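For this view, one protein chain was removed and the others were kept in their places.
And then chain A:
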Amino acid sequence: MSDNRLLTDLHVSYIQGLDKKKESFEYWAGEHLRLNGVYWGLTSLHLLKHESALDSNEVIEYVLACRHSNGAFGGHTGHDAHLLYTLSAVQILCTLDALDRIDRDQTAKYVASLQQPDGSFAGDEYSEIDTRFSYCALSCLSLLGKLQAPFVDISKAVTFIHSCKNFDGGYGSVPGAESHSGQIFCCVGALAIVVFIFIVPKHEKTTNDTARAPQLSQNRLDLVETDRLAWWLAERQLKNGGLNGRPEKLEDVCYSWWVLSCLSILDRIHWINREKLVQFILNAQDTDTGGIADRPGDVSDVFHTLFGIAGLSLLGYPGLEPVDPRYCMPVKVLQRLGIPDQP
């Protein structure tokens, strides 16, 4: 199955048709992460520059229907609150410029309530700890414009992430856990996101009022062993051009995101063979139904569709909206929110 171009229209109709496959078991079994699915589908459409392929109002109403009284969101209507879905909800509303439909403070407080004394984040009240949740929390707070005290102790959050760093420069889910590209994305992404910005409007007069004086603290990527980790990430590229998630594992399109976004943040994308990766992703398209699969020949799904498209965008594939490697959202959405570009 060798394609050499992105089948945009086919993918658009694939995404539009997702909610209609109600006869399959997978549709129902995947209900608990439907909100993630909407984020994956919607972001794919925006990156494909087909922003109106889904009805924005319908999407917004659906997101709000997943909201709980404490400002958190569940994976679907009637599903319990969890940080994973709260992030997706906020991402969707930001992309659709509808953040004003929720109480940002309230959602931020929910996220803040999940921070543990050691700086880590739980996913929900059942206290599963994982750097995935550190990423969700920091990204979510950043999008809400609340990445600061009292919502979060950034210093402790950073300390926890740092404690998950391994001998190979990578990161695991908790201190001691093996390096895995998904977790590495979460940690490196989080370290890239932690930014405090207070902007001084143009031509403001000199002032000695230090409380008002803008502070600028960029990210904590200084904590990353950049060359060492970037090399480990570059080694994820296999002979077939695809990327795997950790040594001796199979290539998978989703790592075109988890690995590639880190390489982008660390400014080392040039350490892999970009053309081969582009071909790998394109070959993983389903030329019948649309969508992108985990590897060529497999069944496609919306999760891999997003990460394949986002990967192509990072690789400079023409015709796609630029994507921000920290947030996996269109760059222009973050600019609209006033979030500084990744340095």
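As a convention for this text, a residue touches a chain if its C-beta (ideal position, glycine included) is under 8 Å from a C-beta of that chain, and two chains touch if they have at least 3 such contacts; residues count from 1.
One rule holds for everything that comes next: contacts and distances are computed from a predicted model.
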Matching the hidden chain's UniProt record against "Globin domain-containing protein", "Integrator complex subunit 4", "Geranylgeranyl transferase type-2 subunit alpha" or "Eukaryotic translation elongation factor 1 epsilon-1" returns "Geranylgeranyl transferase type-2 subunit alpha"
Residue in contact with the excluded chain [from A:11, A:67, A:82 or A:146]: A:82
One chain isn't shown here. Among A:19, A:51 or A:128, which residue touches it? A:128
For chain A, residues in touch with the removed chain: 23-33, 36, 74-75, 78-80, 82, 124, 126, 128, 130, 155-156, 158-159, 162-163, 165-168, 172-174, 176-180, 197, 199-208, 210, 213-218, 220-223, 227, 231-232, 234-235, 237, 239, 241, 246-250, 252, 254, 268, 270-273, 276, 286, 293-294, 297-301, 303-304, 335, 338, 340-341, 343
